[in-house]
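Notes follow the structure.
Note that this complex is displayed minus one protein chain, with the remaining chains in position.
So, chain A:
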Amino acid sequence: MYEQVNYINTSTLLFLISIIGIFLNQRNILVMLMSLEMMFLAVSFNFIFSSILLDDIAGQIFSLLILTVAAAESSIGLAILVIYYRIRSVITVELMTLMSG
């Protein structure tokens, strides 16, 4: 029932979906942040499944740490977003081209 291929497939699929979510979304930066969170989730899944399969606690510790880091990052990211919105009053990704080479 818990076939390992399925676990890995699920987490990889989740990861790829979140990458595509970042790629295909040209408008809203909030969706990008959400995809980012989904990537963290996929990685966390992977760690937890692996830890169970390998019977090792380190994966679960890592996933806890990742959760913490993800929370911190999303808070900082949202804060930056708020500041950005306050200045530009728009959060469209397409228009963020000030730093071109």
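Basically, contacts are C-beta pairs under 8 Å (C-beta built on N, C-alpha and C of every residue); 3 or more make two chains touch, one makes a residue touch a chain; residues count from 1.
One rule holds for everything that comes next: contacts and distances are computed from a predicted model.
The UniProt record for the undisplayed chain lists the protein name "NADH-ubiquinone oxidoreductase chain 5", from the options "Extracellular globin", "tRNA methyltransferase 10 homolog C", "Ribonuclease P protein subunit p14" or "NADH-ubiquinone oxidoreductase chain 5". Among A:19, A:34 or A:52, only A:19 touches the chain left out of the display. Although one chain is not displayed, its contacts with chain A can still be listed: residues 19, 22-23, 25-26, 32, 93-94, 96-101.
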